[in-house]
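Take a look at this one; I'll ask things after.
One protein chain is absent from this view; the other protein chains keep their places.
Here is chain A:
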Amino acid sequence: MARLELKNLNKTFSPKVIPVKDVSLTVEDGEFLTLLGPSGCGKSTVLRMIAGLEEPTRGQIRLGGEDITFRRPGDRNMAMVFQSYALYPHMTVSENLASGLKLKNIPRAEIKQRVAEVAQLLGLEELLNRKPGQMSGGQRQRVAVGRALVRQAQVFLLDEPLSNLDALLRERVRADLKQIFATQKAPVVYVTHDQTEAMTLSSKVAVLNNGYVQQLAPPDRIYSHPANLFVAGFVGSPQMNLLTLPCRGRYALLGDFQIPLLDIPTVPPQIVLGIRPENVRIAQPEDEHIIQGRVFLVEHLGMHNLVSVRVNSSHSEPQTVRALLPTDQVWSNEEITLALPPQSIHWFDVESGDSLVGRQRVETMS
């Protein structure tokens, strides 16, 4: 097994279509890296370049220290699971599983044994003689995963393997996938636009947008310390409140209320405040940073209510803050007081979108 390195990958289809601009990543043995991003961010293109299905315009792909940038996909010893599963419809499940091994001239007995092992692991024994057309979506998905596992490849690539399943099944298969790939030593690269999958499955997440890596970090860190506005807005549901506020002195003004800024050398004229709805709570008497406003929308999410509050403001355009509040009270059309705990507030630069806290933390850490 080996580490997979991407160095300054770029894919240019035409001067205007550059899905991947500059991506550098390293995936160690046993690591589960998720490429997360909205559609069109270049994540699938990165995966296809790793697989060898697209040739990078610039940059290098190394596997175990070897340059494999221009090697044929079949010679890379990688296994890939496709979104549409891409099972060969004219072959039975066992033929599907065995096809890649047959091409590598592996002895018949070994093929048989490996197929049997994988079939047992994934519970496919009953299906071995069926054709893809006679199976349900979940079964096909398992066969697709099985076809990757049976290869005993050096790298596993998964391209949105769960997005064709219905919601309930997806949750179960997600758990299964996590267990299966935890036992594999090879690096796994997983592409998804679903942040829940990224959070639950991976040991490392690369958030991609516009062809660049926005942040590369473990999932909890992506959540707690988003590196910039894009990551802050993309990760987390419901979405983080991101408010562009004017600054005055050491304070940012949210409506009629003053939120003290963190310790930064120069105070910009404007700053972006970010706070997750789950961190906003009903103010207690001892809270310092409070805002007041009127509830104008309540959305029921089951465990919580997502409450949208228009913050009182006497001079400027009213800002909206959304908060996750307990369901034990009817909030609609009430005047409420909310607390913004300072430790959960993120500050971002208006121009660059970069996190100001993050930068500070990194500086103190190093």
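Heads up, the rule we're going with is that contacts are C-beta pairs under 8 Å (C-beta built on N, C-alpha and C of every residue); 3 or more make two chains touch, one makes a residue touch a chain; residues count from 1.
In this text, contacts and distances are computed from a predicted model.
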Exercise. Can you tell which of "Cytochrome c oxidase subunit I", "Stage V sporulation protein AC", "Carbohydrate ABC transporter permease" or "Spore gernimation protein GerC" UniProt lists for the chain that's not drawn?
Worked result: "Carbohydrate ABC transporter permease"
Exercise. Touching the left-out chain: which of A:Phe13, A:Phe70 or A:Tyr88?
Worked result: A:Tyr88
Seminar exercise, completed: Only one of A:Val23, A:Ala79 or A:Leu338 touches the unshown chain, namely A:Ala79
For this session: May I ask which residue of A:Gly100, A:Pro268 or A:Gly353 touches the chain that does not appear here?
Result: A:Gly100
Exercise. Of the residues A:Lys7, A:Lys21, A:Lys131 or A:Arg174, which one touches the chain left out of the display?
Worked result: A:Lys131
Seminar exercise, completed: Touching the unshown chain, chain A contributes residues 48, 51-53, 72-76, 78-80, 82-90, 99-100, 103-104, 131-133, 137, 147, 151, 157, 164
